[in-house]
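Let me begin by handing over the structure; questions about it come next.
The complex appears here without one of its protein chains, the remainder shown in place.
Residue numbering begins at 1 within each chain, and the chains themselves are lettered A, B and C in the order written.
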Amino acid sequence: MMQINKSAKQLLAPIVSNKRVGQYHQIIINIGDVAATCKPGNFVAISVGGDSSRMILRRAFAISRVSTSPTVGGTMELIVAAHGQGSKWLCAQGEGVVLDLVVPLGTSFGIPTEPVPVLLVGGGYGSAPLFGLAELLNSRGCRVDMLLGASTASKIYAPMEGKRAVNSMRIYTEDGSMGTAGRVTDPIAEIIKDLNVAVIYSCGPMPMLAAITKIADQFDVVHQCAVEESMACGVGICMTCVLPVANEDGSISNLRSCIDGPVMDGSRVQWSKVGQQL
Amino acid sequence: MMQINKSAKQLLAPIVSNKRVGQYHQIIINIGDVAATCKPGNFVAISVGGDSSRMILRRAFAISRVSTSPTVGGTMELIVAAHGQGSKWLCAQGEGVVLDLVVPLGTSFGIPTEPVPVLLVGGGYGSAPLFGLAELLNSRGCRVDMLLGASTASKIYAPMEGKRAVNSMRIYTEDGSMGTAGRVTDPIAEIIKDLNVAVIYSCGPMPMLAAITKIADQFDVVHQCAVEESMACGVGICMTCVLPVANEDGSISNLRSCIDGPVMDGSRVQWSKVGQQL
Amino acid sequence: MTALDFSTTIGNAWFPAPTFTASGCASSGRELAQFFPLREMGGVVTKSVMSKSRSGRPTPRMAETPSGMLNSIGLQGPGIDAFLAKDVPYLVEQKARIIVSIAGETVEEYSTLARKLRSVSGISAIEVNISCPNVENRGLVFACDPEASRRVIDGVRRTIGGELPIIAKLSPDVTDLVSIAKGVVEAGADGLALINTVLGMVINVETMRPHLGGKTGGLSGPAIRPIAVRAVYQVHAVLPQIPILGMGGIASGKDALEMILAGASGVAIGTASFGNPTAIMSIQNELKQLLTDRGFTSLKEAVGFAHRPSERE
Partner (left out) sequence: MTALDFSTTIGNAWFPAPTFTASGCASSGRELAQFFPLREMGGVVTKSVMSKSRSGRPTPRMAETPSGMLNSIGLQGPGIDAFLAKDVPYLVEQKARIIVSIAGETVEEYSTLARKLRSVSGISAIEVNISCPNVENRGLVFACDPEASRRVIDGVRRTIGGELPIIAKLSPDVTDLVSIAKGVVEAGADGLALINTVLGMVINVETMRPHLGGKTGGLSGPAIRPIAVRAVYQVHAVLPQIPILGMGGIASGKDALEMILAGASGVAIGTASFGNPTAIMSIQNELKQLLTDRGFTSLKEAVGFAHRPSERE
């Protein structure tokens, strides 16, 4: 069994800025030295609602990007969708508000040792952690292509600077309100063949990850996906966040997506067994 | 049985200002036209903690004073002690925050039909509603004398302007850090005799009210006191806030301090039976 | 779009809306009438009334707890005669639909109360609160004893005759709620009210003694909602024909919908009214909207919907 991220720390950290971007909030938090220990794919668990909140559990968010500057120190960027009460509370917190965090948590995306062509696929706010990843892959000499998809334009997260590190970026919306009308999975097979893609990195809703796994398996391409399961603790102690994953011997185990994930080998996740009794 | 205050309304009202005064917070809230229906002795019930709070019950606060100005409209002043989580939350809310109120609630102090000498006795923040009362009594031609007491100086609430409407104001602290060292009840008998006091109005902790009742009964002086019992609803529907009160026929009933009070006839309250099985 | 049929029935009693005050959480009704007309909700369930007047338990009678509260009122009230003389006529005058809640310390007391209600007009149903200590049997709460529960309902049924619907109000503090529910239905209950408060306690860490005058109290509010939903779901699964008045922590239209999907034909709102005197009206409006949004044309279609196999399965 895996252990918790060795760098995980609990800390109080102030919000540096909180800006609306489409349907999301871009929240930048000063986490000082801890920023240096965060890797693409890691997530943060945040207490929400304040001291007298009836929300007793932390909320998990992917770390979109970290950076260090001599003036502000180490910061972490989150892209947050106002979903239920906890994320709405977070989106409403302004500059200077101090958050209670546990960070960094979980596994990170594996980086190829060789400079191979890679494809990054993001659904909705799932694109957030892919930009930090793209920069890293780019710096290692990989050719990086990116596909972003969502139901509609306002749910596409694609910052200007994000394009710097990628070779191409294509956008798909189901209603055609931005980019090509259709699903982000539509062109993947084509791209794998054209560009000789060695690794697919993905983050987004589970049906998207499952569909990508199918294509990746077909072409025998490595598929590293960041999953999202309901999490009570985020640190591996509650066993609520499990996903069925194939072991070496073919048996299936319920692994914790908070410490054996969120980044997992897509081909080992048993997507059809999610939510079923093993 | 009494009925709920006929003027009671539920409304959303913004904070005009929130200032620290000694150990208390003076909070002024814009309640518009409702201000005109508030009488000295009435209280307000306030939702605390926001939408996702685990505090499900309103907090009760005496209305210290109301005023109407052409610029701001009708306002209400509260003097709030940061006691537990709910009152601490309230004290932390700044200008512009909109509060959910039910106001005015409860009975009010009865005003003598003749201009008689009256004594006002306040303990701690219990002095708050006495200043609005003093102005009213003063305008009716009563001679108003006031005694304020607390354990220590910072718990005395005695605003500058408060002295305008009173003939004399004496302060007692148990630790002698302000005014005379001793209890606010010490001089009452003397004052009743000297000034021929016809009515005592009091507000403060229960032992103080009980002690004043004893003295008032001895001199056969009317004693109107504002009580403070734990209240779940403030509007008469839960029966949690009861006090044992003598009926005309000598029997004792548990009356709701939120609608049969908070202002009650001290001589009818059975102080020794509070917290006892009737 | 057709209008939503929002009505509900319990036995032969019809209510235009499925939203009720919870017993003991609306006093005589007069106090809430300050905030909205009582006839606009489904009905008023009155505070449990006993034969004689009672002054209840000593204060403190309440403690706020995380997302809940404890109360130990001890059924303070005027007694059945004063209740019938003053409170019922007021509610009738307000055109409120009335469910009278009764409580007793002996099986006989329940029957006596039923007898007094038999000929009173303007009453839609009787709720029998059996969460009271049984003085004939070691102070055990009726609702915790299957046999005692049946005897109470049987006595009330015999006294009241076939006309007035009887709703048995059960306590969740039991090992086997379903068998108690079955027992009271066999004994003649037309409907069930689920759940009464859960027994709880708070110790004051300053005095270092139980905070409530009555030591223990009943836990209510959102904290117990998952327990209430489970109770309603369990009972509806085995008694799908029996209307259930669901309650326990309902504070929004969403909460009310949850209870209805679990199997409740109506919902009662208690503690939420303490925090918000117009809670019942908001809940009623929100519920109507939520049902309409989901394509239901009647409340009845939604009752127990969560029991149907989902498409996925």
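Keep this in mind: contacts are C-beta pairs under 8 Å (C-beta built on N, C-alpha and C of every residue); 3 or more make two chains touch, one makes a residue touch a chain.
Just so you know, these numbers come straight off a predicted model, no measurement behind them.
Here the missing chain is touched by one residue of C:162, C:226 or C:240, and it is C:226. Listed residues C:84, C:178, C:201 or C:239: the one in touch with the omitted chain is C:201. Within the complete assembly, residues 1, 3-6, 8, 10, 47, 54-58, 100, 102, 229-233, 235-244, 252-254, 259, 274-278 of chain A touch the chain that is not shown.
Although one chain is not displayed, its contacts with chain B can still be listed: residues 54.
Against the chain not displayed here, chain C makes contact via residues 63, 65-68, 70, 144, 173-176, 198-203, 205, 207-210, 216-217, 219, 221-227, 229-230, 233, 249, 254, 257-258, 261-262, 290, 294, 305-306, 310.
One rule holds in what follows: only the chains that are shown with their structure count from here on.
Taking the mean of each chain's C-alpha atoms as its centre, the chain lying closest to the overall protein C-alpha centroid is C. Averaged Cα coordinates give chain B a centre that lies 36 Å from the centre of chain C.
Taking each chain's centre as the average of its CA atoms, chain A and chain C sit 47 Å apart. A straight line joining the Cα centres of chain A and chain B is 56 Å long. Multi-chain contact residues of chain C (touching two or more other chains) are listed as 66-67, 222. Residue positions 54-55 of chain B each touch two or more of the other chains.
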